[in-house]
Structures are given as structure tokens and as C-alpha cells.
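Quick one: this structure, given as C-alpha cells, is what I'll be asking you about.
One protein chain is absent from this view; the other protein chains keep their places.
Note that the chains are named A, B and C in the order they appear, and that numbering of residues resets to 1 at the start of each chain.
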Amino acid sequence: MANVDRREFLKLVGAGSVGVGAGYLLAESIKHPVEHLIPYSVPPEEFSPGIATWYNSVCGMCPAGCGISVRTREGRAKKIEGNPAHPVNQGRLCALGQAGLQTLYNPDRITAPMLLQGKRGNDAFVETTWKEGLANVSGRLGVPGVATVVLSQGVRGQLANLLELFTAELGSAELLHYDFAHPHTLYAANERLFGQQQLPYYDIANTRYLMSFGADFLNNWLSPVHHSLGFGHSRQGGDAQRLRFVQIEPKMSISGAAADEWVAARPGSEGVLALGIAHQILAGGRYSGSDADDWTAALADYSPELVAEQSGVAAATIVRLADEFAQAKPALAIGGGSAANNSNGTDTLVAVTALNYLVGNIGQAGGLIFNPDPVTGPSASSRRANYEVMRDLAEAAQQGVVDVLIVNNTNPLFTLPTAAGFKEALASIPLIVSLSSFMDETTAMADVILPSHTYLESWGDDVPQPGVGFSVAAVSQPVVAPLYNTRSTGDILLGLASNLGFRDAIPWTTMEECIKDGWREIHARGEPGSGDFDSFWHDVLQSGVWGEDVRQQQDATVSKEVIDNIGVAAPEFAGDVGDYPFVLHPFMSTSMYDGRGANLPWMQELPDPITSVVYGSWLEMNPATADKMGLQDGDLVQVASMQGSVEVPVVIFPAIMPDVVAMPIGQGHESLGRYARNRGANPIQILAPVTDPVSGALATGATRVSVVATGRRAPAVKTGGESRQLGRDIVRFTSTTSDATEHSAKLNSIPISVEPA
Amino acid sequence: MSFMDRFVSGWRKHRQAATDDDFDYAWTMSIDLDRCTGCGACVTACQAENNIPLVGEKELAGGREMQWIRIERYWEGEYPNAKLSFIPMMCQHCDSAPCETVCPVSATYHNQDGLNTQIYNRCIGTRSCAVYCPYEVRFFNYYDHHWPAPLDQQLNPDVTVREKGVMEKCTFCIQRIRQAKDHAKDEGRRVADGEVQPACVQTCPSEALVFGDRKDPNSNVSKSINDPRAYHVLGELNTRPSVVYLKKVDADVV
Amino acid sequence: MSSEQKPMQYSDVNDDIVRSLVVTGRKYYITLAIAVTVMVTCFYFPWFYQLYYGIGAAGMNNPTVWGTYLASFIFWIGLSHSGTLLSCVLHITNSEWRKAMYRSAEAMTLFSLLVAVTMVMVHLGRPWFIHWAAPYPNQMELWPNFRSPLLFDVIAITTYLTGSLIFIYMGSIPDFAAVRDRTSGWRYHLYVLLSLGWRGTDTEWHRLGWAYTFLAVLIIPLAVSVHSIVSWDFAMSIVPGLHQTIFAPYFVVGAIYSGTAGIVTVMFVLRKYMNFEHFITKIHFDNLGKLLLLLSLLWSYINILELFTAWYGGTSTEYEQLRYKLTGYYSPLYWEMILFCAVAPLLLISKKIRTSFVPMLILSIVINIGMYTERFLIIATTLSRQYLPESWRLYTPSMVEISILVGSLAMFITLFLLFVKIFPSVSIYEVKETMPKPQKKNGDRSW
Partner (left out) sequence: MVSHAIGLFHDPESALHAAGQLKSAGFAQPEIMSPVPIHGVEEVLGPKKSVIKRFTFFGGIFGALGGFALAAGTAVMYLHPTGGRPIITIPPFLIISYEMTILCGILATVLGFLISARLPVFRERIYVPETAVDKFGVTVPCDSDEQFSDAERILEQAGAEEVRRLGDPS
């Protein structure tokens, strides 16, 4: 490419502006790190100065698995956008996904392998080489009988396979996938009701009535971008009837704000409420299945009046909601979030999901559609570490049973309550290896840090979970040359494996090969004459995603045993009502997710949609309660549970139950770089170790707290001023019925200065 | 043509206010409040696309946020009937923009696309445009902002990094519009509907934002702005915005 | 003057004035040193800091992008208003009492205008490009936007500054000539230049009289237009609380009001420290006091009108402005302003107060504090409560702003101190005109 003539230059221009570049070409060029504005006097072939190149990949910011298109210029990633070809997000992306660039270019990344020199937790790391770092770890792993735990963030696809192979080879080793936000209860509920290992696909786009029990599906529940797309479509998507959407939860979430009706139900009473609605559906004779009698018998105790008493929702409302839900076709009930985070979480979600069954929307458009098994990688729910598993791990470690802990990009120290004893557990593990890209709390306790690439620098593949009703898989390719002396997680594992001599089981030398091997299987699924693997692979890299119209047809029946046992116990709360009068409702905020957004300045500066708070934590409180306690917006309060306390400023929040206080998760990092450190408070730390016994998940909403004024003021930093319209008609409303008669002037002609308010 | 004739015809011509016909395009955005979920994806997308600086906690506390698009939220009613509405607010690209007339150095004016543009290197920082703007969508660079390395590698080379003392605001991603126009011009056609989208529209997960040319009667945005729900925020001020909002549907409102 | 020992002679006037220029006491130097020190430390240092770091050094934020700098600008422009304007009006109406005070009043105009222009420089985000607001053909063929009220300001203030400078200078030419004859050294050369070779011939006096009167006639509408135009910076916006037709007269009245009070302050100081007791007398204070009373009543009337329109209009935006002004965050300042500018001046109804020097000084200072508050409130209350409630923020001035405010006062004082040593601060020939003309001596009558 020494002399580019005009024709060739134009070709490059054309290739660049067409948009999608071929990523594998990059693999050859990722040898030299980028240092200057235009670092090449004679650029490599795929770089044309001034012309953007786009690479399709997979978003790694949350488990939803959206497809992304990354715009690069001169070898640098400039912008992440949704991959229009990807069925999950269809070209759209959430704020956290956009901010993925700041994980790549974060100034606080770990730039090279490090070894601890001195006491743990003192940041006393010294840089080392990969050879030495890997040898250090493999030397310890190679000792016969060493008990190893591999604790990874929830990964899918070939990397998950590799992790399984690796742990299997290690012998006495255990692989755990740990994610704070993993919906254990939802998996458990679906398994109990329908025997499904996968989460179903919720067809929000085509439903006409959506009843959401605590599921903040527009914010961060399962696959928010996909849900938002569906929501937008069903709300105002053409001439079909507009979606009516009811959200039931103790504190208004972002989804609650979008709802047509927001119903405040006592924490933990959502399941009872669902059963009350089910009772009403059956009582109205609207369910005619063969097992109607079983259901009627099972739900006998859930008359609206009794449910009203338990949930705090008026009986009339319950009856009305049941009528609306049963009449609207199709209607969909989803549950999660605050409804799932109680000691009766699984039962609650069983009750909620059963509503779908009762209105006959299983497998129907606008209802609940079962997903096929993933085409690559292990099944979604396997080796998922719930709270009980993590607690057991901590206990085992404290007894000295665990010799080596390998942590891959997960941060249990931050996302586990203090009560889990994980910090003490870490202290008793002789060797902790972290593969994290950032100095998070857990990594700060490590002995060896083998820093991994960010997802924008690594090879990977993914099967979105929950799926979209048919088989989908996507490839994640490096979009820029690695910035630092880091390696992808897969390559680190391969390096360890090669040191340990696992050649037979793990034959690959690079992750790219490993992924390609996995995708050969996918290629083999296609019709035999459909071309060779290389062109298939090229096509996949170009489009970033592969799909196949394979759908799961499953007979959706609920066994009598499940029906007979349906029922929701009263939720269990830790703490005495007298001493701890409030139920703490920790929620995942838009920007922070489970805390991983805290080191991204864009996310710190993204105002919380509802309170407009940036850079910090806050406690949401009902205005009447605050008034009674003499608290004002901005007063610093101490929120104390039996497990500890945090100090946060009060934010008066108009849509939260009077005896519930809510706190966002994600801030309160002791580590994780300049943007995250020492900012706000972490409510997870003070959670009581209450679990849902069925799924073993931590009941994050089961802690009672007291709120005591400190007498100091430290207002949360807000970008918003007054949040009432004062009759100014800034946001205008119209009723569905008045649409037909009301008509404004044509806007593109000229002024619509006078308009009926 | 005599001097007098030229004078008279020039006078007549320049005494006419510009209409849509005088501009190449009339870029318009519609925002469906019934779809908007307030998720903030547009805000971050805009920050990424337009090199919007990180201002930091202290500056934000002082009310100096720098987000060309922001989500405003308005509560109605009290618990338990409290309702919350979101409304994304960005430069409305008014055809009768109050900000344009007040700038003494013509740093902001209507360009040939009918966009309200801000010429950064012409701005002297009187900040009067921000006072005159009723939508509060003009942002001033109170400081020189810095991106700690290597965050600066993300900066979009198509967009200027603004220095202290300069006003800035939403441009409808003019760099994308320009690129699309150039591309269309090379092919001797007009920019097709949907060919260009600002970063916010591009990313909006619920597809609440629609962007296009209102001079094209078949564009999506034309359909949107002819929707009976369409209205202008602060329409009573007669600023003739190019951003059209679609009313939120609320069955309880009569 | 009746209290003086013997009637003033023409020559006494020259002596007094020349002495005021030439003889400089230690007190003067100390005052000048303090003023210059304060100016440098409180004005230039913070300003350079601000230039280096950006306007962020001030307390302004997003909706309230204008702050004390602009308030100071209006204040100083307002203060400038009585000098030349009053002088012109009184010149045309042939008021005798004007003659002893007008020079210092005009100087006040000039220096307030200079400080006001400096405040604009301080206010700008990029003051190093301020010349882009000037209409001159530049390489980009780019002309300023003549539709902008701010550009009206630029033109009007330039005109006003030019006019005021010419007016004060033209009135001083005979005095420069008189002083020229009595000085030596660098002063002599300066005054030779300044006096243009003035000899006081009948033709020169005749031409000066005409030119001076024309200037006065031109400057009166100019001065009125200047503050109207300053008010249009605000009134031409659509910000609730600013978008008001009353603003132009309101600003003009306010300007003359604060300017007149400013004159009282300056006169007091001149009288006290420059030993001008002969020239500046109770009559001046009495007359200025009456003027102040009238202006305060006018000012109060316009204020009530403003409140009434806001209430009567009843739109959410205007009404919120009203409510916020009277009871909101800045309301203590509002009530302070009412007390200082509407209530306290009512004392001027008593002649005793009008003719006592110290109470007049105190009142004049109080009025100007009130008027500064008014300017601050016009910006702070309205800009922090605009159309979209979501964007409401509070604005509090930063230390830099307060410091620059203090420094600008010191700058004014410095300029004034330099002025009294260069310009005859009381007009020699006009004072002579007020004195009894020399009569023919008895016995001299030979014809």
C-alpha cells in the first residue's frame, strides 16, 4: 500500500462509507498501539485517514447481548451504535451501552500484569510480564490437589465452554458464574411452571395489555433495549390499539413512570396480588381450560378483599385490573425486579407468570414465547452462583478449603452484602487471581492481576439471553488494537492451559481459533451447499450476527402438582418494625447497573431519569414521611439496618410508599478508579442475608432500615430544578378518546401559536 | 439592469422573511412523548458523538451541566396518584429563533439547511443567546475542558472541541447531515428519508425520536408532525421550532 | 457663600482651581495609592485569573448566564446618566446652579462609562475577540449583526462615550487655557495641547457657545436612547419578567436616579476634600435632593406598575416571577431595594435633610446600593426562573465577582482621582459667570 493511486483511494473511501469493514483484517494490524493523531504515514490497508470504518460486535456492558456497530477512525473507536441487523436491539442502544467506549478508554485501566508485593489491599502491586504472571499462577494451579474456584461474570458462548473445559481439566476445581443482577428467581419460576431452562421471550411489541409486577423492563430488567423497542412499537406503532400498561411496585421505577397506571403494592405482596387477579379471572369464568377447577381450588384463598388487605391495593382496583387483563387480547404479565427480590420471590414470579397461562397467551404473539436452546455455549442457567452458593463459598474459604480463587471480571466484594462474609473469605484464600480490566474492590484484594481486554478489544461470541424467540448468535470482534499490555480472558485461560499442559482438551492457541471452532458447528447447521466456512465467517463478521428461524414449539401445560402448590407466603423482613420502620428498596439505576457504570464518567454525569441526581447516592422518601420526620430534600440521613449503616442525602420522591425508602445501587465504591472512588454509598453492604429459599437468591428487598437525620445537609447534586409544570403545558396530554376529535394545525405550515391547552 | 432596478429588486428580495422554500432542507425532529421512557440513551449518545465535555461533580452542582439533550421530568399529582412524564429537551432549531437575532457577531444564524447553527470560532461569549433562548438549551463553556488520557482518544474527529468562553448547543448532528448531503450530492439526488439521523434519534431504544426533512411530504417526520397529537413546546412564544412533540396519551386526561 | 469672609474675586477662582491641580497633599497620594492597590488586587488579579481559567471563575450557571458583571455594567451605565444628561438639560434650561457641579458630573459620566465598558470586557467569554463586534471590513467579510440589541449597545455606548468625552472636553477648553497660563513643566505642555491655542477671543467664545449648545441638544436624546437600548438587551428577550415594554423608561429613570445620587456623593467628596466649599453649596444639595425625591417617586411608580402587570397578566410564567421576586430566594434583596430606593428617599421631603451634607451623602450612597441591588435582581431573579421549571437554578456571585465589583469601584475612584489633577474639576469660566460681573470702578467713567 506504499503508493495509493486515486482509484484505490476512492475504493477505500467507498468501502469506508459503505459502513461495515471486515474485522478480521484488523487482527493483523493490532500489533502497534495508537500513539498519534494519524499514526501512520502510510496507513495499513483498512485504515483510510478521514474515513470511518465500522465494526460489528457485541455489547459487553450488560448481559442483554445487544449487537453493536463501532465507528472507528484512524484506529480509534469513536462511537458505539446499535447493530441494525441484530434482532435484540435492532440498531438501538441504551446509555450504558453507549458508554462502553469509556471502559475501553478509561484512564484507570490496569495496563499490565501485576503481582502483589506486600500486604493485600494496600495497592502494593508491581508490574510484571505476562510470562511471569502466567507462570506464577500456573505454578500454583499445577500443584496436585489444589482446590480452585473460578468465579466468573456470567459469560456465554465459547468463552463459557472454555471456562468449563479449563475447570474440568484443573481437577478439583469449581466454576461459578456470578452476577449480582442474574434473575435466579425468574429462572426458577419458569422452570417450576413450564419446565423451561431458558427464560421465555416476552413479546411486548405485540401485546395490548401489559401488567408488570416490579419488572423495570425499560431500564435494566433482562433486555431493556429490546423491551423498549417493543414498548415503543406497542404504544404508538401504527394503527393497532395502543398498549395499556400497568406497573405494580412499591416505588416508581422508570418503567413505572412510563406506565399508564402505577399501582403501589406493599413490598413482597406482588405475588399475592397476582393470585388475587388470577382468582378474579377464574371467578369471572374467563378461564376455560381443563384444569380450571384445579386453579379455582388452589386460588380459593385469594379473594380480592383478602388480597387487598395484604397488598394495600384496593379490592376494586384488583377486580378492575383482573377484568382489564382478562379482556385485553393479547395481555401479558411480567414479573421481576422488586417483585422478585423478596423472600417469596420465586413463588411471586410463579404467580405472575401463571397469569399468562390463565389468559392463554403462552406461545402466542403478544404473549410469552419459549426460546430454543443456545446454539453455542452451555445453557443459560448452568453454574449460576446465587447468594446461597456465594455464602457457602465464603464459608468454605474461611475454613481454608479454597486454595486458589480466579476472579474474572466480577466484583463480589462490592455486590455481596457484608453479611456474606466475603471479605473475610478472601483473606483466607492463599492465592487470588483477578482477570479484571479495572482495579475493582475484589481485584484490589488479589495477589496476581492478569488484566483482560475490554470487550472492544477481544474476540468472543454470544447468544443473547433471554433470546428473541428464535436462534440467534453473534460474534464479538476486536474493534481497536489493544491499548495496553492486556490479553483477552480467553487468551489468558489459554495461556494458563498451555502452561499447565492441557493441550489435549484445550487445543487452541488463540481465542479467535477457539471461537471459529465453535462457529464451525453453527456453520454446519446450515444447508450443506451454503458455502465454505471462511466465507460464512466473513459474512458473520460483517453483519455481526447470525440467526436461524428455529422456534421452540412446546406444549404449555402446568402440572397439577404445581397448581395445587401455588401460593405465596408472606414476605420475610429482617429487622423489627419498631426499630427499623422502613423497608429498604435498593434498585439498579439506569447508569450504574450493578456498579459497573460507576467508573464511566458519562454514566456518572447521566442524570438519574427520575430524580436527576448525578455523581452520588441518595435515599428516596415519600414526601409525607419526610414531612413527618422533619426531613427536607438534601438532608443527610443515616440509613441503618441490623447489618450496618450508610449516610446519604434525602431526595423527596413523590411516588414511593410511605414506609418504603429506596436507594440506588452502584455507587459507594472503595476502588475502581477516580470516577467511582469514595462517591455515594453502597446499599448492598447493609442488606440482611435474607434469601428466597426456592432459588437461593438474595432477597434484596427484605431489609428493614431506620432513617435518622444527622443534622447535616449535603444535597445530592441534581441537574433538574423544579419538577412540577405549574400549569405551563410543557408536557401535554391527550386522552385516547379525544384523539379523533382534537386536531391541531398542520405543524409544518406555520405557527401554531394558539392552541387549546 | 440599471443600478436603481437592481437596488429595488434587491430591496424587495431582502425585505422578505425566509421560508422553508429558501432553505435546501428543513430538518425536523419529532419526539413522541408517549414512547419516551426517559432512559437517557440519547443523552449519552449525544455526548459521545459531539465531544461534549465531562464537567465534573462540582460544576454540575453549580448548575453548569453540559448536555445538548436532556431529559426533563415533570410530576403530576401526589402519592399514590403521582405521575411522571419525561420530555427530552434540546435545541429546537426555531425558525424564529430569539437567540439568532441577539448575537452581536452573528455566531448563530440559520444556515442553508434551515438549521440554527452555532459557529464556535465566531463566538465572543456574550451569552445573550442563552438568555434569549426560552428552552434553556444553550450551554456555555465556563472552562476549558479536558479529557484525561486516554479518554480523549474517543473524541469524534468530525466535531470541534470547544474552548472556554464559547457557547454551544445541539446541532442536529450537522456533521452527519453534511456527510449525507455530500454523499447525496455525489449521486446527484436529495438526501433520502432516514439516510441521516442524529445520534440521539439513532440510538433511541423506544424509537420515540424521528428525524427527517419536513419538505418531503412522505418522510416519517412529516407524518409525525401531521399527527393530531403534535404540538410545540412553548408554542405560544411563536418561535416556530423544528422540534415537534407528540402529546403523551393519558386516558385519565380529558 | 454668605458665610464666607469676603466676596469671591475672579482671580480667587483661578487660584483655587489651579491650586487644586498643582498642590497635592499627602492625603491625595495615600488615597490614590490605596485606590490603585485595591484596583489592581481586586480587579486586575481576579480578572486575569478569570481570563486564564474561563468565566467559570464567576458564579454564573446555565440559566443564569448573566450575573453581577452585567449588573455592574447596567449600574455604571446608569450612573453615567446624570452627568452629561443632567448637565445638558441644565445647560439648555440655563440653570445657574449647574455651573459649579457639571464638570465633575460629566467626569463621572465619562468614568462610569469607561468602567461600564470594562465590565463588558470582564463579562465576555472571549474578550480578546471583542473587536468582532465592531463594524469594520475584516478578512472574512464578516460584519456584526446589526439586528442585535447588543450591537445597538455597542454603537450607542461608543456614541455616548465619544459624545461625553467631547462635551466635557469642549467645556474645558477655556479652563485649560486659563490653567496653561499658570503652570509650568509637563503640565504646561499638556495644557498647551489640550487648550488648542485658546485665547478667549469674542469669536472663540461665540463659536464655543453655539457648538456647546448643539452638543447638549444632541446628547440629551442620545443619553435617553443609551439606557433605553441597555434595557432592550433585556426587554427584547422573551424571558418572563424581562420582556416588558416598561423597561426602557424604567431603566432611564433608574439611571438618572442612581446617577443623581452618584453626583451627590461626588459633590460631597469634592466639597470636603478639594476645598470647594465656595463653589458647591447647600443650593446644589437642595436642588439635587428635590430631583432625587422626584426620581424616587417616579421609580416607585414604575415598580408598582411592573408588579401590577405581572399580577394582572396572570400567566404562569409572569406570575411565578412576581411570586418569586416578592417571596423567593432573592426576596430579602428585593425588600432591601424597596427600602433603600423607595422608602428612604422620602426623607428628602424635608428641606432640612436636603440641605445637610452628611445625611445627603448617606442617602445618596443608600440609593446607589439599592439601585445596584435592583440591577442584580433584574438579572438574577428573572434568569433563574424562566419558562421550563426543570431548568431553574439559583445563582450566587462568586468571590471573583464580588472582588471585581469592589475593584471596579476602586477603578472609578482611581480615574476620578487622576481626573481632578488634570481637569479643572470645577469649571472656571462658568463659575465666574455665576459671580457678579466686575463693575466699572467709580471715577473710571471717562466716557
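Here is the rule we go by: a contact is a pair of C-beta atoms (placed from the backbone, for glycine too) under 8 Å apart; a residue touches a chain by one contact, two chains touch by 3 or more.
Just so we're clear, the structure is a prediction, and the values are computed from it rather than from any experiment.
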Q | Partner chains on view for the chain not depicted | A | B, C
Q) Looking at C:Leu21, C:Leu114, C:Ile130 or C:Ala156, which makes contact with the chain not pictured? A) C:Ala156
Q: For the chain that's not shown, point to the residue among C:Leu218, C:Leu307, C:Leu326 or C:Leu394 touching it.
A: C:Leu218
Q) Where the complex has a chain not shown, which of C:Met121, C:Val192, C:Leu293 or C:Leu417 is the residue touching it? A) C:Val192
Q: Provide the residue numbers of chain B that touch the chain removed from this figure.
A: 10-11, 14-18, 22, 94-98, 100-101, 103, 106, 108-110, 240
(Q) Please output the residues of chain C touching the missing chain, sorted low to high. (A) 9-11, 14, 135, 141-149, 151-152, 155-156, 158-159, 162-163, 166, 170, 174, 177-178, 181-182, 192-193, 196-211, 214-215, 218-219, 221-222, 225, 229, 428-430, 432-433, 437-441, 444-447
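In this section, only the chains that are shown with their structure count from here on.
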Q: Return the chain pair with more inter-chain C-beta contacts, choosing between A-B and B-C.
A: A-B
Q. If you average the CA atoms of chain A and of chain C, how many Å lie between those two points?
A. 65
(Q) Can you work out the whole-Å distance between the CA centroids of chain B and chain C? (A) 42
Q: For chain A, jot down the residues that touch at least 2 other chains.
A: 720, 723-725, 730
Q) Of all residues in chain C, which are in touch with two or more distinct other chains? A) 387-391, 393
Q: In the complex, go through chain A and note every residue touching chain B.
A: 17, 34, 50, 73-74, 76-82, 89, 91-99, 101-102, 104-107, 218-219, 224-225, 228-229, 231-233, 235-236, 242, 244, 252, 254-258, 260, 262-264, 483, 590-591, 601-607, 609-610, 612, 614-616, 622-624, 654-658, 674, 679, 717, 719-720, 723-725, 730-739, 742-744, 746-748, 750-755
Q | Interfacial residue positions of chain C with respect to chain A in the complex | A | 316-317, 320, 387-393
**Q.** chain B residues touching chain A - in the complex, by the definition given at the top
**A.** 20, 26, 28, 32-41, 43-45, 47-49, 54-55, 57, 60-61, 65, 67, 70-80, 82-87, 148-157, 183, 199, 202-208, 214, 222, 225-226, 228-236, 238, 240, 244-254
